[in-house]
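With one protein chain withheld, the remaining protein chains of the complex are depicted in position.
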Amino acid sequence: MERRKFGKKLFTLVISTTVFGGLLKKANAQTKDYDPSKHYYGMGIQTNKCIGCGRCVEACKDENNVPREPFFFRTWVERYTIKKDGEVTVQNVDSRITTQRENIFEKEILRSFFVPKLCNQCDNPPCVQVCPVGATFKTEDGIIIVDEERCIGCRYCIQACPYGARYIHPEKQTADKCTFCYHRITKELLPACVEVCPSQARIFGDLRSGASPLGRFKRLFKLHVLKPFLNTEPKVSYSDLDGEVR
Amino acid sequence: MIQPLHQTLYELLKQVTGFIYPNEIEVHWGILVVVYPYLTGLVAGAFILASLVKVFNVKEVQSVYRLSLLTALAFLIIAPLPLLLHLGHPERSFEIFLNPNFTSAMAMFGFVYAWYLMVVLLLEIWFTYRKDIILWSKNERFLMRWIHKIISLFSTDVSEKSVVFDKKMVKAITIIGIPSAFLLHGYVGFIFGSIKANPWWSSVLMPIVFLFSAIVSGIALVILIYMIVTPSRGQKIDMACLDKMASFLFYAVIIDFSLELLDFIHRLYESEESIKILSDLVMNKLFISLGIIQVLLGMLLPLGVMVAIKLFRFDAELRKLLYFVSAILIQLGIFATRWNVVVGGQMFSKSFRGLTAYKMELTGFEGIFMALLLLVLPFIVLAILVKILPPWEPAPVSDLEAVSD
Partner (left out) sequence: MKKFLLKLPEQAGRLLIVFVVFIALILLVRFLLPASLKDHRIHIQNTVAKEMSRQVRYAGSDVCASCHDEYNLKKNGYHKNLSCETCHGTSKEHSENPTEVKPVVPRQRDFCTRCHAFDPSRPTGFPQINPSVHNPMKACVTCHNPHDPKPPNVPQECQACHAEIARTKAISSHVMLECTICHEVPTQHRVAPRNVKASIPAEREFCGKCHSTQSNIKETFKVDLATHGEKYLCWQCHYPHMPEVE
């Protein structure tokens, strides 16, 4: 009886190790050329340079197959208008809906600017903390990714994200969000939004690198992150971020 | 062709006031996630009522002890259904048990639920009914006899000693069961209360408020069931039992109301950044569901009625009517409470600059018909349980003697 049990256990062990090893090898083979431990990605945004053209939003949708409807965004641009009487109006910049703006007379404006937003790839991500099945996780190089084959669509992560960066893909019924175009950055390309930005308002790079546009950005400007009091430790920093931005 | 979801969302876009993050237009937790804490709340409340008998020896409520347990079980069985229907991929739901993320309250709650179901509720019901099941199975037709034999795990010992052991186990399980019931529904509150991104939910009081509103709704439910089923069986309602249950309901409502009042005062006094949008939310979007239904009709009115009953001596018929109406109002109020927490928390933007709207469908998984079905199903399950395990009186003593040789 004992021997049979032992034999059964040994057999299981051998099988699972073989399967495990095989899968590990397969996964390894695909990532052979890229070493995630050598990178730690972040982004910088210069709000002073954003012209609100919305090309980043479109490029992201092109590159990542994001549904075209104005309810699902991996990245978006907000327009802030602060009037002389102190009233603050915020609008979404959706380049297809050009007449969306309410009429604000130019001479009432005190300050007005655009703020691009996206997933902040937090270092202390609340979305990873609450996922019941561990479908969303942080990679070694700092990107938060959703495993769409494991996600059960409970939407807890969407409730937990303070920045509204996540949405449910209407067809896949799983959570989706910006991944800094992981499939591009691991091939030394730029994320799509950074690639097409006409005014270089978005700066992408390795947080550990000194001699890079991101390194200069961190050295030169006073930096802000969104909702620092929530201690999510975002890796997207903003320069010249107005106090009215949420 | 625009998909129906997108059609709804385009309409909702027009109802947005102010600014919301673009992804916030879709309300993610709808009527199904409102029904779920309502059902689990009833479980915890019914169980707490039952435990009053065993642990605190409240003799008057003895006659509804088994009914409360069966009610708790019926609702506990159905409660996971709204969650399952709400998932984007219900076929993967086993992953919560197979590959849980230990930092996730939702995943850990799956284990709390399983613990409560198996170790507390099923065991307690088993020990309570064991002797009676064995005795009943002696004189029954084929089907019921075998159902009872299987449920009793083919046990045959009905001696004095074994019954004493049963009673001891029931007491022990109830003692474990009370904190387990607290954990069960407090945990649901924690799932909301631990979301720092949402100031309407994020609160230390959330698990406590959830728990006490659960107790309120659970006791009120047992009162309702008792008042409907007892006359339909041709029996007389035991006024001492009813009065005692209503007393406990009264105390629970006072505590619940005080907690919600505390939360309200605290928010207004601290006046944090979110106070403007939350006030906007309560006065505009939630005025009816919160102001009228939850507070006025669901709490203040029943409270006033029960104070009046305590102060003035109403006769039994009037008291029965008032209890019945109050219990129904309380159910509506607690359902509205769940609505205000779950849906209310998604009606304002996390940018604190705008409000959105929730449009409930009629048909489909997230529709009102499905919600009503899910609210009715536990009663059907309860009817089946009552048939298999009648809670009214134990088996007659004469059968005991017939078996003991």
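Here the chain labels run A and B in written order, and each chain numbers its own residues starting at 1.
Definition applied: contacts are C-beta pairs under 8 Å (C-beta built on N, C-alpha and C of every residue); 3 or more make two chains touch, one makes a residue touch a chain.
What you see is a predicted model; the values in this text were computed from it and never measured.
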Residue touching the undisplayed chain, where the options are B:Leu153, B:Leu311 or B:Leu362: B:Leu153
Residue of A:Glu69, A:Asp123 or A:Glu195 touching the missing chain in the full complex: A:Glu195
Residue of B:Thr8, B:Gln62 or B:Ser162 touching the missing chain in the full complex: B:Ser162
Residue among B:Thr8, B:Asn99 or B:Ser202 that touches the chain left out of view: B:Asn99
Touch residues of chain A, complete complex, unshown partner: 9, 12, 15-17, 19-20, 23-24, 26-28, 30-31, 34, 36, 48-55, 59, 62-64, 79-81, 95, 104, 106-107, 109, 112-114, 134, 137, 139, 145, 147, 149-150, 179, 182-184, 186-187, 189-190, 192, 195-200
Hidden partner chain, residues of chain B it touches: 98-99, 123, 126-127, 130, 153-157, 161-162, 165-166, 169
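To be clear about the criterion, only the chains that are shown with their structure count from here on.
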Of chain A, residues touching chain B in the complex: 69-73, 76, 78, 88-92, 94, 117, 126, 128-134, 150-156, 158-168, 170, 172-174, 230, 246
In the complex, chain B residues that touch chain A: 3, 5-6, 9, 13, 18-26, 28-29, 86-90, 92-93, 95-96, 99-101, 103-107, 110, 191, 194-198, 346, 349-353
